[in-house]
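With one protein chain withheld, the remaining protein chains of the complex are depicted in position.
Chain nomenclature is as follows: A and B, assigned in order of appearance, with residue numbering initiated at 1 for each chain independently.
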Amino acid sequence: MERELADSITRSSARPVPGDARLSPPCEVACPIHTDARRYVQKVAEGYYDLALSIIRETNPLPQSIGRICAHPCEEACRRGGVDEPIAICNLKRVASDGAKAAGIVGFEPPAVEYSTGKKVAIIGSGPSGLAAAYDLALLGVKSVIFEKQPEAGGFLRTGILSYRLPKNILDEDIDYIRGMGVEIRTGAGVGEDIKFEELVSEYDAVLIAVGLSESRSLPIPGVDLPEVLLAVPFLEDVNAGRDVPQLGKDIIVIGGGNVAIDVARSAKRLSGGRVTMVCLEADHEMPAHDWEIADAREEGIAMVCSQGPNAIVGDGRVEGLEVKKCESVFDEHGRFAPSFCETELSIIPGDTVIITIGQMSNLSFLTEAGPEVNERGILIFDRELCTTSRRGVFASGEVVTGPGAAVNALASGKKAAIAVARYLGVEAHSSHEPVAIGEVPEDVRAQIKQAPRRIMPVRDTGQRITDFGEVETGLGEIDGRCEASRCLLCGSGARYSQLKCISCLTCVRVCPYGAPWADGDGLGGIDQDKCQACGICFTQCPAKAIDLAVLSEADIISGIRAALAVDSRDVEFGCWYSQSRVAPGAGFVALPCTSRISVGLLVGALDAGAEKVYVAVCSEDDDGRFIHGHRQTRAAVAEARAALEEAGIDPERIELSLVPEKKCMKEA
Amino acid sequence: MMSGSILEKVLTGGKFAVTAELGPPKGADPQVIIDKANILKGHADAVNITDNQTAIARMCSMAAAKIAIDQGLEPIMQMTCRDRNRLAIQADILGAAALGIKNLLCLTGDHQSFGNHPEALGVFDMDSVTLIRMVKEMRDVPQFQCGEEISFAPKLFIGAAANPYADPFPFRAQRLAKKVDAGIDFCQTQIIYNVDKFEEFMRQCVELGVTERCKILAGVAPLKSAGMAKYMKNRVAGMDVPDAVVERMAAAQDAQDEGINVCVEVINRVREIDGVAGVHIMAVEWESAVPEIMSRAGLKPGSAEQG
Partner (left out) sequence: MIAAEKKPFEQIKAVTDQFEKVLVVGCNTCVAVCLTGGEKEAELLTAQLRLQREKDSIKGSVETVTVLRQCENEYVDAIAAQIDGSDLVLSMACSIGPQLIAERFPKVRVAPAMNTNMLAVVKKHHVWSEYCVACGDCGIFNTGGICPIARCAKQLLNGPCGGSQGGHCEISAEVPCVWQLIYDKLATFGLEGNLGRIGGPKNWSKSNSGGPRTMKKEGFEP
C-alpha cells in the first residue's frame, strides 16, 4: 500500500488534476441530456428514492417512461463495465420511482410555476421532444400549449411503443406531471386539419414543430397492395388503441431489423398467437435493433432471417409469402445505406401477413407557402445549433429534424430547442454545461475493485407473457436495486483538496491504495480522479484537513453526528449505507459510504459532542466490503481512538467496533 | 625508548610479552587493588587497569594504576573518550606521567547505555584515533592538541585495541594501520576464540606493514562456563565465539578447567602466528586463573625471561 517516495514524485504521466476540477462521470457525459446519473444512483443506494427522483427530474421530464425504454448510452460508457459489468442505470430509475411510490413519498407533485414572462409558445406534437421543450420552457416561465392530433398525448411513446414495455398508466403519470405544471395539452387537435398552422404563427410568440416521424415508409415491390400487407405505424397505432387488426393472420412476416420492427413482431406474436418471422437486409451482427431487444424477441420465439432483401410479396389475391433475394452488403465503403443484392439467389418465405417496418417519415402537410421550407428530400431546412427553421419564430426539434433516434435523444433535442425559443423570446436561458469525462479506470486500480455481478432485471415467464400486453419487466425491487446501485464507482466524486490548506506532507500519496494522489518536486501535484475510488483513507489521514470527498465532506459527517444525537438515543452508530443492516438498532445512525471515512478525531469528537457510546460497523477481515481496503482504516481508527480515550482516563469501551451482521448488498445475485 | 617501561623493553627486545587485566573496585578501598596486584605480580609484564569498563563507574584507572605501581606491578593505564573531553584527557595524561605511569591504552569506550549510568552524557569529544595522535604529539613534539608547547613531555608507551572480528572485516587491518599512523606502539586484540579468522587478520596486518611498526598482543580469556560462552557469543558486540567452543564448554565435566584448556590452546596456536608479539590474558574477575593458564601454556612473562 505504501508507495516509494521517489516513485510517486517522478511519476508524472498521471493527468494533472487540480484539487477542485469538475470532471464528470462518463455516464453523465454519454447521456444526451446529461442526467446526473451518479448522484441519483447514489441516492438509490442510500435508499432515498424521492431524492433520487428529484435528481432525475432536474434534467428529465419523463423519468418513469424513460426508465422503462431508454437506450441507455450511459451504460455503454459506464466505467464499471471495465471492471465487471456496467451499472443498470436505466433500471435504477424505476427503482427510484417505484420506491418513492411504495413509501408513499411519491414526488409526483409538480412545482407551481409562475408564468411571469407573459410569453406563450405553440408546440406541435406531444411526443418526447415536444414534452421536454414544454417542461423546460415552463421552468423558464414560458407557457406552452401543445397541439396533439391523436386522441391522447405522448406521441410515439403512446402510439408506437407497446404496453408490455411502457404501460400506458406510467406514461400518463409522467404526462400528468407536466400538465400539473400548467402546460396545456390539446388532444384531437391536428394542425393542418383542426387548426391552421398560420393561426398558430400569428397567435403565439413562437412555434415549435415537434411532429416526429409519424408516417411509415412502404416498399415499391409487387404485391404491396394485397389486403394482408400492413404498414408499421398504423398497425402499432391500432394495437396501442386497443383496436382489432382483422388482417392479421397466423404466419406473420415482419420486414425490417430495427427496434420498431422488433416491437411490431412482438405485438404480432401476442395478438396472433402464431408464428412471427422478421426478415432484414442486415447480417445478424449488423441488425440495427438493440441487442437486448433482439434477445427479448428471440426469447419470445420470434425467428429472424438475416441478409435477405424483399423482392416481391407473392400470393394469388391474398398474401402467401415473401420472395427475398440475398443481400450481400448493406452499407457502401462510406458507410452510407446502399444495399447490394444477388438478384439470382431468390427464395420464398411462406406467410399470410406482411408488415413493412423499414422506416418512417414526417408528415409536414400542414406547412404553407409562407414557410418554413423543406429541402428536395422533403426534410425541414434546419439549423442544428440554433434549432431554427427558415422561418423566423418557427423552431423544430425531435425526429422530424434529427432523423430516427432514441427517445432520450428526442428529449435532448427538445431541451435544446427550449433554450433557443426562450432566448428568441428575450428570456434569459443558459444551456447546460458540456461536461468533461473522467478517464478509464487504470488496470492496477481495476484489480483492486471487488467484483460484484450486475443484478438482472426479472421478467415474466416467456410462455405466459406473450399471451398479453402486460409489462414484461417486473422491476428490480428495493434490495436488488440498492445492491445494484451500490456497485457504482461514484466516478469523480472522490478526494478534493484545498491547495491553500495542503502542506504537501505526502501522507495521502503514501496511504492511498490506488495511487491517486501524486507529487512532484513542488509538492502535491493533484489527485488523479481516474484512479480515486473515494474510499476516504486520505481524507481521514490528512493532518492538515485539506482533503474532503466530493461525495462526503467532514461537515456532512459532523452534521450527521449532530442529527444522530438529536434523536432520543445518546448513542451514535457509524455505519455503511450499502450494508443496509445495523449493529446497534437503537442508536442515532450516521450513514457513510464506508466507515473507512471516519477519522480518529471524529470518533473521539462524537463523544465530546455528547454521545455516550459510539458504535462503528466494520466488515470482517476476509469478506471485506465495498472498498477492499476500507476496513483496515476503520479498525486502525477505532484502535487509535480507544487508545486516546484510555490515555485520557476515559473508558475505551465507549467506542465499540462491531462486525456488520449481514451484508445484503454484497450477496451474490 | 619512548617510555622505558618493562613492557616496552620486552617488546622491543623481541621477547614474547604477557599482559593481564586488573579491574578496579566499585569503591574507594585500595586494598582490593593491592590484593589483585599481588596475584598478578610476576606473571605478567604489565597489567591493564580498566577505565569505567562497560560504562560502569569504578575507581579511576589512574589512581588504581598508581596503587599497582606501589605494589611493584607495572600498569597499563586505560583512557576512554566517553567520559572526558580533550582538556580533561590531557590533564590526566600529564598527571599519569607525573605519577610514574608509563603505558597508556587509548580507547573510544563502550557506549554509556550499557552501563549503570545510562542517563549520563556521553562526551566523545575525541575518538580513539584522534586520542592516539594527541597523546603521540604530547609525547614527541611535545605539544598540546591546540598547538601550544608542553613544558615537560609525558613519556608514555602508547597502545590501542584492535578487533579482528568487528565489521566491516576487510577494513579491520586497515583501521589498525590507521591507529599505527596515528602513533601507537602496541595493541591488544579483542578476545580470540576463532583462530582462523585471527590468522587471516594477522596476514593482512603483515601485508600492510603494521607488524613492523606496532607490536600486536593477542587477546585471550578463559571461559568459566557455557553460559559465559553463550553470553559472549550473543550479547557482546564484536566477539566471535564459534559454536564448537560453546559445545565444548557445555559438554565439559569441569567447566572452569575446560575453559582454561581452551584458553591455553588458543595461546599455543597464536604464538606460532607471524607478527604476534605476545598475549593479553583477560581473566575478568578471575585473576587467579592467570598463573594456571601460564603454567599450562608453558609461558613466562617476557620480563622474567630477561632475568
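FYI, contacts are C-beta pairs under 8 Å (C-beta built on N, C-alpha and C of every residue); 3 or more make two chains touch, one makes a residue touch a chain.
Everything numeric in this text was worked out from a predicted model, so none of it was measured.
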item: Touch criterion as defined above, residue of A:242, A:335, A:521 or A:649 at the omitted chain; value: A:649
item: Listed residues A:306, A:379 or A:607, member touching the removed chain; value: A:607
item: Chain not shown: contacting residue from B:167, B:196 or B:257; value: B:167
item: Of B:1, B:141 or B:237, the one touching the omitted chain in the full complex; value: B:237
item: Contacts of chain A with the absent chain, listed as residue ranges; value: 2, 5, 503, 505-507, 510-511, 542-545, 599-601, 604-605, 607-608, 644-645, 647-650
item: Chain B residues touching the omitted chain (full complex); value: 81-82, 86, 108-111, 113-114, 122, 124-130, 133-134, 145, 161-163, 165-168, 171, 174-175, 177-178, 181-182, 190, 237-238
